[in-house]
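Note sheet for the following structure.
Here the complex is missing one protein chain, while the rest keep their positions.
For reference, chains read A and B in written order, and residue numbers begin at 1 within each chain.
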Amino acid sequence: MRASPGGRAALAEFRANLKAAPRRLYESAFRSGAPTTDRSRSTFVFGNVFLHLHAVRTHRWSLRWTTTLGLGVMSASAFLITLVTGVMLMFYYKPSPDLAYQSIKDIHFVVPTGRLIRNIHRWAANVMVVAVILHMARAFYTSAYRSPREYNWLIGLLLLVVTLGLSFTGYLLPWDQLAYWAITIGANIAQSPRELTDALGVTGLFDPGGFQRLLLLGSDVVGQEALIRFYLLHVMILPLALAALAAVHFWRIRKDGGLTRPADADARLAREPAADTYPVFTEAPLRTYHLAAVVRGRTPAVNDGPEHTLPSMPHLFYAELGVLMLTLLVCVALALVSDAPLKELANPSVPENPAKAPWYFLGLQEMVAFSAFMGGMGIPLIVLLGLALIPFLDRETSATGEWWGGPGGWPLVKRSALVGLAAPVAIEAFAIRFGWLREWFPAIPQLVVTAVNPATLLTAAYAAYSVWCIRRHQSARAGALALFTCFLGGFVVLTAIGTYFRGPNWVFYWSPADWPTH
Amino acid sequence: MTVTPKPSRSRLDAEPVSRRDWLGLTSLGVTAGALLFGLVGLLRLPKAAVLSSPSKKFRVALPEGLPAGEAFVPPGRAVAVFRDARGVHAISITCTHLGCLVKPTAAGFECPCHGSRFAADGSVTKGPAPRPLPWLKVSVSGSEVTIDEGTAVASGTKEV
Partner (left out) sequence: MNKNKYLLLVSSAAVLLLLIGAAVQETFLQEWRRLQARARTDEGPIPIQLRQVVNDSLRAADRCVSCHVAMGPGEQGVRGEPVLAAHKPVVHDPAEFGCTICHAGQGQATTRSEAHGDVRFWPEPMIPARFSYAGCGRCHATLGVPEQRQLQAAAAAFERLDCLSCHRVDGRGGTLRPDGGGMEGPDLSRVGLAGYDPGWYETHLDKARTASAGPWRGAVGPSSDEDRRLLALFLSTRVASPMLVEAKSVFHSAGCLGCHKVSGVGGDDGMDLSRAGDKDPGQASFHGVPGQPTIANWQLAHFRSPASIVAGSLMPPVAASDRELDLLAMYVLSLRRRDLPEVYVPPDRVRSVKLGEREFAGDGATLFGAFCSGCHGQDGLGRRLPGVLSFPSIASPDFLAIASDGLIVSTIERGRPGRRMAAWLKPGGLRPAEVRAVAGYLRSLGGVPPEEDPRPARWVTADAAAGRKLFDGVCAGCHGPAGGGGEGPALNSIVLRDSATDTFLVKTIGRGRRGTVMPGFLSATPAYPALASADIEDVVAYLRVLQGGGS
């Protein structure tokens, strides 16, 4: 058969297309070419679904290390690390009481890199909790919750809750003694509204506590049902929720005009010229949009003097990647030094003594040791509510974007830290030395103990102190500074007491060396 | 045929919603209703109609020489059974605070988790436990005792 001339041409074209396929694949994936010019850098960012969460240009203020300390990126990086390592662990983990513990042992001993991966997972989870809390503190102390960022502050609070939930649900999965009893306590904290309903005598009619516990455990006891629920929450529901919320959180940063910065940020940046900034707008924009129709309010740069933004690609991405690798470094280093704990197999008839929750819940556990409902649900809800209200109560505008900014400033923070640390120490010392209401009046009604206990007193003291600060400095921001600092101090003290000074039967000991042997 | 120009409206003005757009409103309403109903059904799923937990009633044989006032904890159960001259009684050993298992001691019960203490009759003497340990329903036939963990009885009720 002879090929016609047309056929030969088609073949040639086919060959040429085949040869060009790799190049065309590359071009269709990266339309803008190498990001070497301002324009191609911009298209590189908004042509990529993931990078597009970032603005095309980043303000130089945002890139200063002291602006954020990289804490937000660190939280996200830690999440990414737990996500990857967690998925790897799922290859071997079996969510069944008979097999879970053995499968963790297998991961530990015979799965190649299994021990390291599990340790990294564990440490990244801890790093994430720390980073999220510090990130919140950073946002608070630089007033980053202020308009227009109120909504993102709320999303951030939700992210904090989901993060703690992720850590907590992961705690049960190894099915060791530590896990079993920490979850038993956790599930009963969920049931603690009964403390109120019982005292009011309405549990028979209205039992939110029992319902919460049942929902969490799927049974009366911590068993197979509970394990599968915690597993589902840990690997599916909560990560999805966290990813969705985080996407909103990131996207809102962009929509809210980037990170918070002081009003005079540009002026201050003008005094520290950056040698490696790129020229601004050297080419005509490739496309124009009806910006005026879409964007309301002031645009950042128009008629506003020198431009202090840099292309996000590569400046922001170097910073973000740097923090990611730093986080990874911290996690890997800790993972190599210290193994994730695995105690003996869960034994439902021998309570772990002391049964300690993960460290970041030990502050709660310390309060729970006085009243289950107040310590486990009441106070945390009050704190969360207080945090959620902050952006709506503090409508001031001065010193936004400044560390410790606001009336009172750094001295107020220092004073509040002192109060925040001293008050729980004093109350705890009193309660440990002299006992509490029940020891003095055994017949006291439970409602009184629920209402008046070290945890509620501490909260009340903090609230009173911050109200005093509001009056003294004539500013809601001063009150917020005082309250937030106090809560942080209380968290630190109670967590430290719960972690280091509580032994068997939750008795106070100066060191574990003094624990009685049983 | 003449075209009557509509009054011009800026693109930035809000578009008035027609009160007669019954089709749109109804369809949205029905969608919301259907999804809401489905959601309610979906939320019923995590709460099983019957729990997989073991029966709350069980029979147990007390050991022969159980001294009066000494607790016998049937293996795998969160109950302490006592026998004395006045009869048999059972007290739950699940702490009313946060569900740890309390330990029977000479003086009563001790919770290892947050230091609650209970007297021998289950009443709280110390610590955060909000309620006394409940006494459970028992019925005795010979040396066998049937205990119902699900039914609490008044403190002090003993069965012979």
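Here is the rule we go by: a contact is a pair of C-beta atoms (placed from the backbone, for glycine too) under 8 Å apart; a residue touches a chain by one contact, two chains touch by 3 or more.
The shown structure was predicted, so the numbers you read here are calculated from the model rather than taken from an experiment.
Across the entire complex, contacts from the unshown chain go to A, B.
Per the touch definition above, the residue from A:V162, A:L342, A:I427 or A:V449 contacting the chain not shown is A:L342. Among the residues A:A21, A:V202, A:A333 or A:L385, only A:A333 touches the chain that is left out of the figure. Of the options B:G38, B:P63, B:G87 or B:G156, the residue whose C-beta touches the omitted chain is B:P63. Listed for subunit B, the residues touching the missing chain in the whole complex are 63-66. Where subunit A meets the omitted chain, the residues involved are 63, 65, 102, 105-106, 109-110, 112-113, 116, 176-177, 274, 276, 310, 315, 318-319, 321-323, 325-326, 328-329, 332-333, 336, 341-345, 350, 517-518.
The definition used in the following text is that only the chains that are shown with their structure count from here on.
Rounded to whole angstrom, the centroid-to-centroid distance between subunit A and subunit B, based on C-alpha atoms, equals 30 Å. Within the complex formed with subunit B, the subunit A residues making contact are 181, 184-185, 187-189, 191-192, 195, 198-199, 211, 214-215, 218-221, 223-225, 229, 293, 348-355, 365, 368-372, 435, 438-439, 442, 446, 449-450, 504-507. Residues 11-12, 46-48, 51-53, 75-76, 97-101, 110-115, 123-128, 130-131 of subunit B are the ones that touch subunit A when the two sit in their complex.
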